[in-house]
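Showing subunit A:
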Amino acid sequence: MAEEIKITESDVYAANIFLGAAVPLLRVICESEPKYGDKFKGKFFVFQMSALYDGVPGGKIATHFVVEDGKWTCKALEVHESPDVEFQFANLRKLNIFMSGKGMPLPRIKGASKLGLLISLLGALLRMAGLMQATTMPVSDADKKLLTKLYFYLLPNGISRLSKMGQPDVLKVTSVSPDRVYALVVNGDDELQSWVRMKEGQTSSGRGASKRGIPFLSMEFRDPASALGILMNIDNMMDSIETGKLLINGAPEFGDLVGDLMFKVAYYAQGEFLVKEKLL
Partner candidate 1 sequence: MSVLTKQEWIDLETKVAELRDLCMQTTQWGHGGHWGGSSSVADILAALYFKSANFDFKKYDDPDRDRIVVSKGHAGIMLASLFSVLGSIPREDLKTFNLTGSKLGVHLDSNKVKGIDASTGSLGHGSSLALGMALAGRVQGRSYKSYVILGDGECDEGSVWEAAMAGANFYGRGAENYITIVDRNKCMIDGPTEKVMKLEPFADKWRAFGYEVIEVDGHNFPQLINAIETAKADKAGKPYAIIANTLKGYGVAFAEDNYLHHYGMYPPEKCVIAREDLAKVAKARLDVAKSFKKDTVEVEDLAGIKTITKKDWYVEEAK
Partner candidate 2 sequence: MAVEITAAESTKLATAEIFGRTIAELGEKDSRIVCLSPDLQSSTKMGDFFKKFPERFYNVGIAEQNMVGIAAGLARAGMVAFASCFSVFMSLRCLDQVHTDVCYQNVDVKLIATHGGTSYGPAGSTHHAIEDLGVIRTLVNMTLICPADGLETANAVKAAAATPGPFYIRINRGFDNTVYRNPDYGFQVGKAVTMAEGNDLTIIACGSCVYEAIQAASILKAEQGINARVLNMHTIKPIDTEAIHKAIDETHRIITVEDHTIIGGLGSAVAEVIADYGKAAAFLRLGIPDKWSPIGAPEDLRAYHKIDSAGIAASGSEILNKTVETGGGNGIDAGAITQSVLEVIKSALTVAKRTLKPGDKWDDEV
C-alpha cells in the first residue's frame, strides 16, 4: 500500500451511516423512479457496496441488495460472500470521500463484465448522489418529494446507527431518554414520514407512521419544499414556524434536541467531518 491511512472513529461512524442508512436509499430511487427502476426488470442479481476494514471480523463491511426481477431487497450492513456486482473500496476513508462527494476515489469493481448492469447501477447511484449532494432546492415537485423522502429515511436511521455505535454526542441523548418516538412528517403523507425511537440507549427507526401512537415530538412540514428548506439548511427554523411551514407538535425545547441529532448525522453524511477533522 502506497499511503498509510489512519482510520479514525469518525470514519467508522460515517461509513456505517453511508452503508447502513444512505446506500439502502438506492432501493428507494429504483422504486420511486421507473426511469431507473425499470432497467432491472427481468434481472436477477446481488449488488454489494463494501469497504475493507480491519476492525471487524472478516475484514470488510458491506451492504448488499438482492434484486429479483426489479424487486429490491436490502440487507444493510450484511456482507454477501459472492455478489454479482460489487463496488469495493480499499478502506473506509475512500468510501466516505466517494459517498460524500468530496472526491472520486475509485472502488475496485467486481463484475465489470456485466457492463449493462453496471451502467444501470451507476446511473441509479449517480442519481442518488446528485440529489443528496445538492445544496440548492430541486426544481421539480417530483425531485423535491424524492429528496425529502431520502432525507426522511436517512436522518432517523442515521441517528439510530450512530447511537448503536456509541457516538458519544448521540449516546448522551439516547442513553438517558425515556421511551420516546420522534417523527418527521409532511402534511400527513404516509410515504413522507419516518421516525426514530429511543429508550435508555436502545434505538430503532423506521418509515411511515410510528406504531406507538402519536410521537412524543413530531416535526410536521407543510410540503416537501418546507421540509427541504430546513433539512438543506436553506430556511431559518423560527421563520418556518412563524410562516406555518413547520409545526412542531410537542414541547418545543425537545425540537432543539432532535435538531442537534440530525445535524450530527449530516456532519458525517455530508462529509463535513472530513474537512473539519482534516482527513482529506
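Methods note: a contact is a pair of C-beta atoms (placed from the backbone, for glycine too) under 8 Å apart; a residue touches a chain by one contact, two chains touch by 3 or more; residues count from 1.
Candidates were picked such that all candidates are chains of the complex that A comes from, given by their letters.
All values derive from a computational prediction rather than experimental measurement.
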| item | value |
| --- | --- |
| Touching candidate - 1 or 2 - for subunit A as found in this complex | 2 |
| Residues of subunit A touching candidate 2 in the complex | 20-21, 24, 27, 74, 76, 157, 160-161, 178-180, 199, 202-207, 211-214, 216, 250-251, 253-254 |
